[in-house]
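Not every chain of the complex is shown here; the ones you see sit where they belong.
As written, the chain order gives the labels A and B, with residue 1 at the start of each chain.
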Amino acid sequence: MISKEDAGYILDERRCKLGLSWRDLARRLDRPPVWTAAAALGMHPIPEGEAEELRGALNLEDEIVDALVRQPTRSPSRDLSDDPTIYRFHELVQVYGPALKSLIHDEFGDGIMSAINCSITLERAAHPDGDRVVMTIDGKFLPYAWASSGEVGQEKTAAR
Amino acid sequence: MISKEDAGYILDERRCKLGLSWRDLARRLDRPPVWTAAAALGMHPIPEGEAEELRGALNLEDEIVDALVRQPTRSPSRDLSDDPTIYRFHELVQVYGPALKSLIHDEFGDGIMSAINCSITLERAAHPDGDRVVMTIDGKFLPYAWASSGEVGQEKTAAR
């Protein structure tokens, strides 16, 4: 029984050998590119239809398709946070996290930007000093709310 | 000699008591809001002109203005990464980091999105299911390049 992570490594190798970009696969699945790459690398369960589409595009074995469909544990067995390309994102959160938190509280009140009801795009933007990566993270604001199933419509938020 | 971090806490308390939002301060400084909040909380050195502007707006003491101007060590003495509002950003990097890395390599080649030549905006977007936080991160792509000061124009990139 192959893990979703190992299935992702194999799928990715297959994809590179075939010269297919993530956008190519995303178009084939009619899904956004970031979702497609994340799901194929093991971070989302892939619906059976899309999994079959990937099988066709990349000539995947049964056990890999099974792994793609499986519900993930989103807890990577190998911590990749010090890969330089990934580390820069964590560094941005270290440097700007307190400012973003304070701005969110300023404009929305006490709460968070959801990492579950959230989408991400990544685009290339031309610039005379060198092209730029433009990422947009678009997540639902969730206010701290002391709600319960038994007291519909009566919650009193914790906010100011 | 007060640290930039402590100066930031005091400035922030002052700001809240005066009912000033970060956007109010940003407008006064003619700077972007995320930059303004990050710099005021200790993550950037603030040019003297802007520091004086903040002194005026928030009635700051000399040692706080000194701290704002000082070059920061961007290494927070208290790790805030488990604050729920900040944690969600780290979780997004954990879940989507490998996909973003792979997309960057796909579209730009081997390299990183700079966390130094980079700007961030944060906006509120209305949505029928609840308003959304929309963050845009816009960083220069930096290709891995084996350059040196002695061999101008001859570097051979490491990429495919």
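One rule holds for everything that comes next: a residue touches a chain if its C-beta (ideal position, glycine included) is under 8 Å from a C-beta of that chain, and two chains touch if they have at least 3 such contacts.
On a predicted model such as this, the values are computed, not experimentally measured, just so you know.
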Copy count for the complete homomeric assembly [2 present here]: 10
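Rule of thumb we're sticking to: only the chains that are shown with their structure count from here on.
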Geometric centre distance via CA averages, subunit B-subunit A, whole Å: 22
Subunit B residues within the subunit A interface of the complex: 12, 21-23, 33-34, 37-38, 41, 43, 74, 76, 80-81, 83-86, 88-108, 111-115, 118, 120, 122, 124-125, 127, 129-142
